[in-house]
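Of the protein chains in this complex, all but one are displayed in their positions.
Take a look at chain A:
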Amino acid sequence: MTKDRRYGNFSLLTSFGLLLLFLCQRVSLAAVHHQRISGSAGDVLEDNPVGRLKVFVYELPSKYNKKWLEKDPRCLTHMFAAEEFVHDFLLASPVRTMNPEEADWFYTPVYTTCDLTPNGLPLPFKSPRMMRSAISYISTHWPFWNRTEGGDHFFVVPHDFGACFHYQEEKAIERGVLPLLKRSTLVQTFGQNHHVCLKEGSIVVPPYAPPEKMQSRFIPPSTPRSIFVYFRGLFYDVGNDPEGGYYARGARAAVWENFKDNPLFDISTQHPSTYYEDMQRAIFCLCPLGWAPWSPRLVEGVIFGCIPVIIADDIVLPFADAIPWEKIGVFVAEKDVPNLDKILSLISPEEVLEKQRLLANPAMKQAMLFSQPTLPGDAFHQILNGLARKLPHDPQIYLKPGQTVLNWTEGPAGDLKPW
């Protein structure tokens, strides 16, 4: 009797297991037109940072942050608006802690890119002094800065060359990263290998692009992609570099001179009102460098499913440890620009379809956006994930009491003036 019952139970279990297996197979065979993304740090794009780190937000006087916004609300819409939105996000995030003793990371909300010209371009001339003044404030009001001299602090510096605080590359190189930020972690948009302004351990983020503006302009995905290569933007910066050769290291000018008559290339300086719609009808979107190697075109290309063709030597792309950019985009060296059409047409269709599948992954699109309100997997969460991956801190960053490493008088004389 018991044997029969055991056999009966056994057969019931196996049939149940087979049914489960069958169902799982059916579910997984359902149309999956996108692929999971895993970068060098593993499959971390969809990690949840809550519970993995704690961030303490310093309360700075409003002259460092809110006053700038009141003076010029354009700071919330230009491509450097990440610093404002990260502040807002952290204030409301579950990773925020009010107890600084248990915090892993410390955030200083200072809006260094909010001093705008009438045209809307940020002036970086006061930024070093502002940053210095903010650091001296937090070092005098809280003991945590002096504990590590910034080793567990992070700052958001989304300007052209990050913490070098200048828009001209030669001047930025000359200044270098602000000496007081030498030990901190920087969250910036600029990323170029072997460059003074990319400190080791920085987190590279995408430039801010307004999510609602882009997400309201989707066209039906069945619209056939008929444009081979698409680009809209300047090729020559006539105001600053009339001869050419400085702007974009001559790469954009090379693209124009070589391919302006090529029927496969839809490139022009005229910015049409159907810019976003056209990107959705294109297969490749050029993302060449400008005065700085990064550009919002990367974000736009990813959102609209257009494969980015990145023409910027040694560039470090956003969240490079979480997103395998070599599998998603096409990298072309600046010296190979005259052969761009050959390079692009020789890519096999399977590879192109693979890249499109990776781009279609909603996690990928989400990671590039600073969503309002915040969504899981968006750029804010990727920043926190990046910070969480740097934990636990190296014990060497903790200084002995009385020990100082940073030189507060280092840097150009103009920076030392109080702000």
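By our rule, contacts are C-beta pairs under 8 Å (C-beta built on N, C-alpha and C of every residue); 3 or more make two chains touch, one makes a residue touch a chain; residues count from 1.
The working rule: contacts and distances are computed from a predicted model.
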UniProt name of the unshown chain, from "Mitochondrial import inner membrane translocase subunit", "Glycosyltransferases", "Tax1-binding protein 3" or "Nicastrin"?
-> "Glycosyltransferases"
Specify the residue from the set A:Glu46, A:Glu257, A:Glu277 or A:Asp321 that touches the hidden chain.
-> A:Glu257
Of the residues A:Ser226, A:Gln270, A:Gln396 or A:Thr409, which one touches the chain left out of the display?
-> A:Ser226
Residue in contact with the excluded chain [from A:Glu70, A:Glu102 or A:Glu170] | A:Glu170
Had the left-out chain been drawn, it would touch chain A at residues 31, 33, 169-170, 173-174, 192, 194-196, 220-222, 224-226, 228, 241, 243-246, 249-250, 253-254, 257-258, 261-264, 283, 335, 337-339, 341-342, 344-347, 349, 352-353, 356
